[in-house]
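Okay, structure first, notes after.
Every protein chain except one is present and positioned as in the full complex.
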Amino acid sequence: MTKSNVLQEGVGPLLTSVDCDAARAYFRTQPKEMVDKVMPVSEAVSRFVVDGDYLASGGFGGDRIATAVLHEIVRQKKQHLGIAGHTTTHDFQILCSGNLTGRGQLLDRVDAAYIVGLEARGLSPHARRVMQSGDVRVCEWSNYTLALRFQAAAMGVPYLPARSMLGTDTFKRSAAKQISCPFTGAPLAAIPALWPDVAVIHVHASDEFGNCRIRGTSVADWHVARAAKKVIITCEQLISNAEIRSDPTSTTIPFFCVDAVCLVPGGSFPGNMPYEYFSDEMHLQAWLQAETDATAHATFLEKYLFGTKDFSEYLEICGGEDRISELRKEELIV
Amino acid sequence: MTKSNVLQEGVGPLLTSVDCDAARAYFRTQPKEMVDKVMPVSEAVSRFVVDGDYLASGGFGGDRIATAVLHEIVRQKKQHLGIAGHTTTHDFQILCSGNLTGRGQLLDRVDAAYIVGLEARGLSPHARRVMQSGDVRVCEWSNYTLALRFQAAAMGVPYLPARSMLGTDTFKRSAAKQISCPFTGAPLAAIPALWPDVAVIHVHASDEFGNCRIRGTSVADWHVARAAKKVIITCEQLISNAEIRSDPTSTTIPFFCVDAVCLVPGGSFPGNMPYEYFSDEMHLQAWLQAETDATAHATFLEKYLFGTKDFSEYLEICGGEDRISELRKEELIV
Amino acid sequence: MADFSPIELMICAASEMLDDGAMVVVGTGAPCAAAMLAQKTSAPNLTLMFEAGGVGPLLPRMPISVGDSRTFYQGLMATSMADVMETCQRGLVDYTFLGGAQIDMYGNLNSTLIGDNYEQPKVRFPGSGGANDLGSLCWRVLVITPHDRRRFNERLDFITTPGYLDGPGARERAGLPPGSGPYKVITNMAVMGFDEESKRMQVESLHPGVTFSEVQENTGFELLVRAPLETTAAPDEAMLRILREEVDPHRYILGRG
Partner (left out) sequence: MADFSPIELMICAASEMLDDGAMVVVGTGAPCAAAMLAQKTSAPNLTLMFEAGGVGPLLPRMPISVGDSRTFYQGLMATSMADVMETCQRGLVDYTFLGGAQIDMYGNLNSTLIGDNYEQPKVRFPGSGGANDLGSLCWRVLVITPHDRRRFNERLDFITTPGYLDGPGARERAGLPPGSGPYKVITNMAVMGFDEESKRMQVESLHPGVTFSEVQENTGFELLVRAPLETTAAPDEAMLRILREEVDPHRYILGRG
């Protein structure tokens, strides 16, 4: 078959398959009954995250992130995972805790649009060590083109065209191709589809079957949830199916995309959860600070992550409901 | 520039330009201030619908349609319009009232996915006469690919790939092209972007600037509103900007896409408006029945359309608020 | 044996083809009745979707339009046409129901026009609507249609929606998803499937009292026969009662059949 249309191509590694027929065959066989999918985070991670899997982390790095699932992935010492880094910040930093800390290698490949940084908060020294070690395969993207990769997968097509990335080293180190438009002849970037093995997404509310609502910006999660082969939802609130049915316009993710539903109030902590609580900047700064020194980092991770049995214990030593209450006030201040 | 990738192409006419640079240049110069855009339907149509324009009609044929604008386009005897027929039913039938009725030629080109029919209600004899006359240029599409054309335009790219239409006469009579995937080599349909000159969309609520909310299915309107060069909104309700700001997640169409906002309660009549009123099946049947006979049709159109000065007069002779009240009950019945 | 009309038999036969836990995009009329009946009998976990964006409604009444508010009444999600179609394209949707003015031996469908001049057709029909998309992208296509020679045609005036096109491998060569295509055709005379090898239409069961030659006489192309040729199972009283009393009490569909 001809691929004669390709004018240039990036040299970055394609870390996942672009075979939409294989994805179709997978989705065909997945169960689609409305069954109760509520389970603890530990069960969701042990059942649905397998060594070698490629992950997508919902939200926007430190905003509406599924912290509990990310922690549990590190606690369960999952190995050789891939990750889609479309503005991954604190979520990326959490996963990096499984690299270069004497627990094997959690991350071994990264599609990078935004990694190692925490936006205005600065860079993560440990995430930088991981990414400078040479142990992790990297492919470059931009936030939009990485979002577009999920969109292509959600649409069930092998690629989508865009006018971004062209002419830069970001393109050269990506796995995109430059093609010419079949209508105008103009150059376009062809952005390959990305079907993650697992997506972890924190939402405001879900019913027991996985019909979910998100308030505020959806970032790329509408497409991520549809693109991923397995989806673990954590939610602030479990609501009834009748409540979902009372306003179907508000459903962002339908049950047939979802494999596990975990009730985790405060679950985006220390990240921001719109309309619920603001980010805990003090805790995030303490984490960044700890990473500047190897011993301090080990002690910090032992205290907060490896030494805690679950997210609620972590939240408790971070100040528990009192701290969340303060962050609720912060969220609601005009 | 090379277009060597094209394996096959439809022979249908491309009724609009696929030049995304020209569309960019247009959108750049459009005013984007938040100004009061509330005006009567007659003013919106006379200002924003120009002879020769290509229209997109929001909603789904007989569901959430901008009846008042469609009537006014016919009343103002606009000529030589194009229309995107992605399940156009009663809306298409209304526009056909400007063809073969001694008032020149309102429609002269159609991108057809679903035209001349009214779903379970049967076919429109007059719309069929128009489409069988040979006076109207036609290009075939499917509902999804026509929706995808709006999506491509909304995204600002000249085409999007799909796995639909391939192998059929629908493809042959379309303006799509068959290309090979730059990643897998597999055949795909390339669906060209469509930027309508004007879109007419009925929504539940808008503020004076054109920030709109839609409840229920959005059909293709999210993309139609973003693709169109000019957008005329009719709404059941005008709400304050403060109300819009109280729940930004509910905004479907932002003000910068919108040119005119017209308050038209009952504005989807005789179509269905979700959560408001059901379709008036008696009136729709009467319309279909009238079309079976030329004289009866002329009389019917004179009474309901040409002889009325605006939508509220039309609604009045159809039974006015009493009829809407009945249809409200019908909508809410379990 | 219970007493039933041809349309009742067609709806009951179609409903039994829908697996529990499957997803199906339905239209108005008989397909919708078949899906509702399946939900109330053998497939309580069947998820209904409508092409304009309605997902998982608790249907209070038959929709009149596949975009009307009944298609998402107490639904799980009210979304866009593209979301529904892309769910099909992604490979999640098991079944869809389609119809048309003409069907050929490969299950290709015509709902666009009659005549040989495209520019000035003898009869213009609505066109594809969502049919081409659903027939391209869902795994299995079901057709419920009256059986006569005018419809069951050797050669379509226009292929609106792909069946198996011109035979084995043609869908895949065109770029349509492998493993998808026409599944069953249910008429007032028989149930037909498609031969695995030739992709041609074959009779699988005759309705009670109908002979094969009657079916062949009403078909404009040569039908294959699957051995053993069976008799379509008659619906039982319980199923008919649910169809008549719960699915279509106002006889919107049953009244026409």
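Going by the order they are written in, the chains are A, B and C; count residues from 1 in each one.
The rule we apply is simple: a residue touches a chain if its C-beta (ideal position, glycine included) is under 8 Å from a C-beta of that chain, and two chains touch if they have at least 3 such contacts.
Fair warning: this is a prediction, and the values are worked out from it, not measured in the lab.
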If the full complex is used, which shown chains touch the chain that is missing here?
-> A, B
In the full complex, which of A:165, A:231 or A:261 touches the chain missing from this view?
-> A:165
Touch assignment to the omitted chain, from A:6, A:25, A:123 or A:298, lands on A:123
Tell me which residue among A:147, A:175, A:200 or A:288 touches the hidden chain in the full complex.
-> A:147
Specify the residue from the set A:107, A:219 or A:235 that touches the hidden chain.
-> A:219
Residue touching the undisplayed chain, where the options are B:256, B:275 or B:306 | B:256
For chain A, enumerate the residues touching the unshown chain of the complex.
-> 59-64, 85-87, 89, 112-117, 119-121, 123, 128, 131-134, 138, 140-145, 147-148, 151, 162-170, 173, 178, 186-189, 215-220, 222-223, 272-275, 278-279, 281, 331, 333-334
For the chain that got dropped from the picture, name the residues of chain B it touches.
-> 21, 23-28, 30-34, 153-157, 211, 226, 244-246, 248-249, 251, 254-256
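Definition applied: only the chains that are shown with their structure count from here on.
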Where is the C-beta contact count highest, in terms of which two chains?
-> B-C
What chain sits nearest the middle when you go by CA atom centres?
-> B
Using mean Cα positions as chain centres, tell me which chain lies farthest from chain C.
-> A
Distance between the centres, which are taken as Cα means, of chain B and chain A, whole angstrom | 38
Computed distance of Cα centres, chain C from chain B, in Å | 28
Flagged in chain C as touching 2+ other chains are 72, 78-79, 89, 137, 177
Listed in rising order, chain A residues that touch 2 or more other chains are 21, 156-157, 248-249
